[in-house]
Structure formats: C-alpha cells, structure tokens
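Just one protein chain is left out here, and the rest sit where they should.
Think of it as A, B and C in the order they're written, each chain with its own count starting at 1.
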Amino acid sequence: MIVQFSIVPLGVGVSVSEYVAKVIKIVDESGLSYKLHAMGTIVEGEWDEIMDLIKKCRDELFKETERLIIDIKIDDRKGFSGRIEGKVLSVERKIGKEIKK
Amino acid sequence: MIVQFSIVPLGVGVSVSEYVAKVIKIVDESGLSYKLHAMGTIVEGEWDEIMDLIKKCRDELFKETERLIIDIKIDDRKGFSGRIEGKVLSVERKIGKEIKK
Amino acid sequence: MIVQFSIVPLGVGVSVSEYVAKVIKIVDESGLSYKLHAMGTIVEGEWDEIMDLIKKCRDELFKETERLIIDIKIDDRKGFSGRIEGKVLSVERKIGKEIKK
Partner (left out) sequence: MIVQFSIVPLGVGVSVSEYVAKVIKIVDESGLSYKLHAMGTIVEGEWDEIMDLIKKCRDELFKETERLIIDIKIDDRKGFSGRIEGKVLSVERKIGKEIKK
C-alpha cells in the first residue's frame, strides 16, 4: 500500500520544518521507499511496517511536544506495487505528455 | 488519543453505506469508545488498539473489494482522555451555549 | 454537498478550542445546517456558500495567527440532501440497531 502522512506539532511555534526533518530522518533509516513533498511524506510498504514507522515518528516528536495532529491517507490496492512513481506515470500516459512532478 | 477514520471501497458502486455498516459492527465489538458521524467514525484509545482495529476493518472490506482509500486523522494529546465529548464541551463553554452536535 | 472542515492555527499554543469557538459562531450565523464533533465541523450546502463560509472563518482566524492548516473533506452526491443525519441513519438501517452518534 502507499501512504501519505504528515505530523503537525502544536505549541512549538509557527515553523515546523525542524520537526519534519526529524521525521524524514526516521523514514530514511527505515529503508522503505519514500518521497517528501510540500504537504507530506509518501511511503510504500506493508500495513505493519508503515504504521510502526509512523508510530516511531510520533514517539520521537512527543519528546518535545505535548500535542500532535497526524494525518494519514492510505491507498491500498491488491496486487500493485511501485506505485509512488507508477500512479503518476499512469496519469502521464493518459495525458500523453510529461507533467510537473 | 482520538482518531477519526473513514474507509472508501472503490469499484463497488456509488453507495457505500453497506461497507460502513460492516466497519461499525467491528468498531462496536472492539469495546472502544466511539461515535459515528456523517463523514467518519471517531474512536478513542491507545495507538496499537486503534491501529489494530482499523486494520481489522480494512481486512474485512478487502474480502469484497480490490482497492480501499483510507483516511485517518489523529489528535494525540498527552494526559487527556474522554475527549470525544470533552473537546466539544470545551468549545461550548467558550461560546456560552449549547451547539449542534 | 456535505463538507467536514477543521482549521488548526499554528503558533498559538497547544489548546485551540478558543479558535474553534470563533469558527462555530461564524458557522452558526451562516444559517447553514451543521454539526460539530470532536474532529471537525460538518456543514451541508452548495459549493459557493460553504467555501465562502470557510474563507470567512479563515479570515477571522488570520486576525490573530500567521499560519493555518485547513482540512476540507467533501462528499458531493447529485440529488441527495439532508445527509448530515441521513448518512448515519442509512448505516443504522443496515445494522438494524441504533448506534452511538
């Protein structure tokens, strides 16, 4: 399955990129296929490994904050993989040209 | 923590209430505190028990569908509980009157 | 269409119920059918009136904050209305009993 998630800590000020950096380090170390974009991080893997990963990120941020808003969006499709790139390529093929990605 | 989630099966037609009903049965049997509203189900509990619950719902719906879009939104605040009702009451106190809930 | 939305101001501390209260006052004055729950506010209406309402809430909160995270989830179904209650009742009928709502 592919999963997009974002974690917003409350009570730490307006800028949160420092916390996103902590999350990305954990994601990078997980060995899972991932991609960071401006609104979240996309990861591909199995349910348990992804949920464990997000929990690890949450536990890390809870060392410095009292409240977290976490958004998780899952696209789970039987028998498909390589979808972080594959879904975008599939749209490009339909349009017939390369698009901004 | 409190968690709102919704699961939308693709490829089963326009109406999905039958699938929501299957989810609610599983949530109800879990013994966790919950509330169903028009856009999702809210559950309160610990990380592992809620994630296991959502996974169980997903496994159930995968018996009949090939693709699921799952949305999970978490509000995780250290040291707080009873928040399915509590958060709404807190807003009501600020407004000074009862509101539609 | 029915729409669930939530607005989280950053840089104002851990508790945000004061800001939710401001939002609910504006929603209440709009005359639209709505319901507040622990994870957001559900409103029913037409595209323009709901988007104008959310913009009004955002403009109000921007008087006191520099950054807002806004989540909007729309369920738009041709020819259906009264869905804030209707969708939940439809699930109840499938289950054959009243559920927590």
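Throughout what follows, a contact is a pair of C-beta atoms (placed from the backbone, for glycine too) under 8 Å apart; a residue touches a chain by one contact, two chains touch by 3 or more.
In this text the structure is predicted, and so the values were computed from the model without any measurement.
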| item | value |
| --- | --- |
| For subunit B, residues in touch with the removed chain | 8, 10-11, 13-14, 16, 66-67, 69, 71 |
| In subunit A, positions touching the absent partner | 2, 4, 14, 17-18, 20-21, 24-25, 28, 34-40, 42, 71, 73, 75, 77, 83-88, 90-91, 94-95, 99-101 |
| Hidden partner interface residues of subunit C, rising order | 47, 51, 55, 58, 62, 66-79 |
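Simple rule for what comes next: only the chains that are shown with their structure count from here on.
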| item | value |
| --- | --- |
| Arrangement of touching chains [line / ring / star / complete / other] | complete |
| Same or different contact residues where subunit C meets its copy subunit B, judged by the half mark | same |
| Whole-Å gap between the CA centroids of subunit A and subunit B | 21 |
| Whole-Å separation of chain centres (CA-atom averages), subunit B against subunit C | 16 |
| Sequence positions of subunit B contacting 2 or more other chains | 71, 73, 75, 77 |
